[in-house]
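Left out: one protein chain. Kept in place: all the others.
== chain A ==
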Amino acid sequence: MGSLFRSEEMALCQLFLQSEAAYACVSELGELGLAQFRDLNPDVNAFQRKFVNEVRRCDEMERKLRYLEKEIKKDEIPTMDSGELVEAPQPREMIDLEATFEKLENELREVNQNAEALKRNFLELTELKHILKKTQVFFDERENRDVDDSLTASLIEESVYGTNMMDLAAKTGGQLGFVAGVILRERIPAFERMLWRACRGNVFLRQAEIDNPLEDPTSGDSVYKSVFIIFFQGDQLKTRVKKICEGFRATLYPCPETPNDRREMAIGVMTRIEDLNTVLSQTQDHRHRVLVAAAKNIKMWFTKVRKIKAIYHTLNLFNLDVTQKCLIAECWVPVLDLEAIHLALRRGTERSGSSVPPILNRMETKEIPPTYFRLNKFTKGFQNLIDAYGVAAYREANPTPFTIITFPFLFAVMFGDLGHGMLMFLFSLWMVMNEKPLIAKKSTNEIWNIFFGGRYIILLMGVFSMYTGLIYNDVFSKSLNIFGSEWFVKDSNQAIFRRKTTMLDPKNGLTDYTYPLGMDPVWQVAENKINFLNAYKMKVSIIIGVIHMMFGVMVGLWNHQFFRRRINVICEFIPQIIFMTFLFFYLCILIFHKWVNYSAKADLKPELINEGAHCAPSVLITFINMVLFKSSEKVGECEPYMYGGQEGFQKFLVVIGLLCVPWMLCAKPYLIFKQRQLQHNKFDNVNGGSVMEEGGSAQLGAGDTAAAAPSGGHDEEESFQDICIHQGIHTIEYVLGCVSNTASYLRLWALSLAHAQLSEVLWSMVMRIGLAQSGWYGGIVLWAIFGAWATLTLGILVLMEGLSAFLHTLRLHWVEFQNKFYSGTGYSFLPFCFESMLEAAQNAEVD
């Protein structure tokens, strides 16, 4: 746990790598993934760095691979992910890879070109086939026109126009020319309009849709087209029509005039189409073979190229020393892993066959190191919750180890229901058990990934909810009577049945024992169940909240001690903890006191009248009076105080608590002020002394130090004003925060109440209807109603309520708990690591 509580100790190291060995060493470090390299040439342009050519070659290779992958995907060939580890290849292998990719790409391009030409040919023939088929219909109509002339003539304007044209043509000797072609269907209206306008209505257009979509050879999309035929008269119109056709990218085909020619042509076209089909399928087969061969290796190639590229990118961050013989790198490394780094470097040197060992120096630095936690799959989810608020400052106390327990617990307080908790637990258990296959699936569903990423959080939340559900004795809003209720009814059965309700008085309706686990099941049927639970849950929330916050303050103490900030212990921690204890923890003690010391049975004995239930003073009123310095008054014969001397003691507590406020506010700025003054005096003394002793020549030097020191001090330390303001804000935040945060923990009660009520409403409004049915059909109704109830339970109670409880828990941790000690101003450690690099590349690809 040590490393989870405080981030790893980091060291800034300088690496001297032999030029020849640098590649292999960096590759080993990449496999290890424990070093974060710093950019040593931030001012150098991307294209002026040393290994930019290699990076560029990798880019080119990646481009070729992407092209290959695209083609593979187009043919829907499955790619194999062997999952085995691919080492970063040697630099000399790069040339081989390049040659392979080049050859593949060229081959593929050639095949594609051939295929495209063939497809174009095929498309043309298919279009011609359709033209011959469809135009036949138009010509047939013309032949038949004479027969049913009178019928069609007046039906549609267009056909009137068409027949007129043809009549005209017939009269003038049949000199009617025509062109036939194919055009994209969506362009027809504009085409028709343009024809009409440009030819002044002197042409006649007929068109018919081609039912099947055709494949566009260049893009591979399927498009819908239409066949058209245009009749016109004269050569001028012909050129014009042809120009328009060209403008609208219509393809024109020759169409013989006589039916016989057309038929012959159609037969010719059909045979040619068949021939083409065989050639086409052969080309496709060839392409398929090439792609299948490539698909086997493509993942491995991608990995290789990406690794090479990452290595050269890293090498670009390095400095070249003067002799050009070696590269200098700077990196952040966890101190504990220095040995592993050394080993990796040695392996790299051996692999490259270099004789000179690399040198690793630890450097002294004032820079703040990155924050690094060693996480496993269990702690990762929780750390993510904390990191979402802010990455811990270097070596600051990390709330994660506590959050692992408190988070599910606070959640469960709000979500307490054995049944709902069980559902949640089973779901997360399934995710945890099938972890490996589920990870391998690599889903891109964002919502699923969120759930899956937090599977251990959900698991714990489920378990804790089951526990609190047992305590609240709630299973889908019903209770379990495991041990038998400790309440009993004194009256005879008949008396009970005569009354609608029976009052159970704890004075005489309760045995001497309490129900051993959580709530007594009898409360489930009690009319004052909510009143009772409210009081109970409210108090519990306050107790949990105050303890949680005090724990936060304690973690703050650990931080102050660790960073040796004594001034903070004295001026912040001590007044803070006193303020909290004297006011709010005292409230908790009062609650416990009331629970323990007052009982209903005491009412039976006259000498214990002051400890009877009806005499118990309200904690809330007591606390308000305490803060307002009011004394409580006696009600009837009951004592207003819980113990002797309470009033005086409470006054003392409040006074001390309030005194802590100016302590928090003023002590720290004052101490810092004093300290600075002292330092200043020291400097003055030193300067004065040196001037006196060494005379004129030393004066310059002394002046320099004097000028340098205060200005240096100003750079590092904040100005005094800032300190005062910060302290003021801090104090106000803490003091007001104690009040508002305590109140904020009441959400534990509120949400728990809402959850319990909602599930009870769902039961009584839905499920009860099903259960109340009688007769054989009752079973069917129940079956249907159970479906509705189960859906609503899952959707609303488990999912939505769960989400809301989760968010409230998150808030309680981020705001109420963490603001007591956590700064979250660090930056996380991002080591150079092949694994994460490849993962990121793959994710980017999926997007």
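The rule we apply is simple: contacts are C-beta pairs under 8 Å (C-beta built on N, C-alpha and C of every residue); 3 or more make two chains touch, one makes a residue touch a chain; residues count from 1.
Operating definition for what follows: contacts and distances are computed from a predicted model.
J.: Per UniProt, what's the omitted chain called: "Large ribosomal subunit protein uL23m", "Response regulatory domain-containing protein", "V-type proton ATPase subunit" or "3-methyl-2-oxobutanoate dehydrogenase (2-methylpropanoyl-transferring)"?
T.: "V-type proton ATPase subunit"
J.: Per the definition of touch given earlier, which of A:L40, A:L176, A:M194 or A:I530 contacts the omitted chain?
T.: Going through A:L40, A:L176, A:M194 or A:I530 one by one, A:M194 is the residue touching the chain not shown.
J.: With the missing chain put back, one of A:K103, A:R120 or A:R249 would touch it. Which one?
T.: For the chain that is not drawn, the touching residue is A:R249.
J.: Where does chain A touch the missing chain, residue by residue?
T.: 45-48, 52, 55-56, 59-60, 62-63, 66-67, 187, 190, 193-194, 197-198, 240, 243-244, 246-249
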